[in-house]
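Missing here is one protein chain; the remaining ones are kept as they sit in the complex.
We just call them A and B in the order they show up, numbering each chain from 1.
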């Protein structure tokens, strides 16, 4: 039941985030929308982890580890995107 | 159940706030609150390791990064793409709605009983000498992913250097921080010693309980960033050898130990029997320091 609720939340966040990435025009707001999208994807995976609870674990540890790796990789992507946007902004009025 | 529904409603409302905000600052503020509620959602789902990471990286470090970016962009905005027309937006909205519905249906129609690997992990966990099942997955069963993830962070640091201007790229990263006074300065003086102790604790318990190197590294990075943001500690230049070696050392050691396993036991990333725990701890300590340095450099961003 819990898994279903959060899985649906993940699906909704995915749709909202994708809409934001495609429709917003300010680069930073696009990056934020991309992070909403990423959160939705991880929640879907989290719901799957919770469904797989068993053997004394509150959730399946394998998708849990995958989410951890995914969050760090998504953070790296965010920093690269932000650096790119800042450089572009500095370039616009500077040299 | 009611708690879960309230949490879901709150997360959705904050996500809508991020999307509807007219100003970047407001959007980032909504996003940080969203990240904190998401951490609660992870806890409700029973994924405590993820909850800690979400709070530390998803809300904490990302929040600092995005707030600083919003501040820098307020004075010099980045070029915007032309807005899409009403019809295009309608089509995109319809497409995203279809995607969300299809995904929701797919999640609800997943097979019963749920296939998974919890039993396999439980059966093999003892062989990894680690008490936290997630740590067993990260350091043993799926060690390659963890190794590659630490390499991705090094690559991301190289990317931010690549995005610096030609003059002064080897100098201190990020924008110069003015000397702060008031609560931030006080916090920046008091918190780091405490934070380092907390990080060490989270690292240590991560062997057998939720926590571990990434969460500890994120806290360490924050304890470095705080005095930096308060203008108390200047960032070291990117050209400094010590900094560069710190970023590279952990992942390089991880690969070296992996190759050692290949030579001794015939499989890459196999921990030589009898030495599992000391070797894993050695690699994790080195990784924590390297990841903390990389995370801090990534939040500081390229020099402007």
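Basically, contacts are C-beta pairs under 8 Å (C-beta built on N, C-alpha and C of every residue); 3 or more make two chains touch, one makes a residue touch a chain.
Note that contacts and distances are computed from a predicted model.
With the options "NADH-quinone oxidoreductase subunit J", "ATP-binding cassette domain-containing protein", "Acyl-CoA dehydrogenase family protein" or "ABC transporter permease" in hand, the undepicted chain maps to the protein name "NADH-quinone oxidoreductase subunit J" (source: UniProt). The chain not shown here is touched by just one of B:72, B:142 or B:213, and that residue is B:142. Contact with the omitted chain, checked across B:107, B:129, B:199 or B:296, is made by B:107. The hidden chain makes contact, of the residues B:176, B:239 or B:278, with B:239. In the full complex, the hidden chain is touched by chain B at residues 79, 102-103, 105-107, 109-111, 114-117, 120-121, 124, 140-145, 148-149, 151-152, 154-159, 161-166, 169-170, 239, 241, 244-245, 247-249, 251-252, 255, 258-259, 261-262, 265-271. Think of the hidden chain as still there; on chain A it touches residues 14, 18, 21, 27, 30, 34, 37-38, 41, 44-45, 48, 51-52, 62-63, 66, 69-70, 73, 76-77, 80-81, 84-85, 87-88, 91-92.
In the analysis below, only the chains that are shown with their structure count from here on.
Put simply, chain A touches chain B in their complex at residues 1-20, 22-29, 31-33, 35-36, 39, 42-44, 46-69, 71-73, 75-80, 82-90, 92-93. Every residue of chain B that touches chain A in the complex is listed here, in rising order: 1, 4-5, 8, 11-12, 15-16, 18-19, 21, 24, 27-28, 31, 34-35, 38, 41-42, 44-50, 53-54, 57-58, 61-62, 65-66, 69-70, 72-73, 76-84, 89, 92-93, 96-97, 99-101, 103-104, 107-108, 110, 114-119, 121-123, 133-134, 136-138, 141-142, 145-146, 149, 152-153, 155-156, 159-160, 163-165, 214, 295, 298-299, 301-302, 304.
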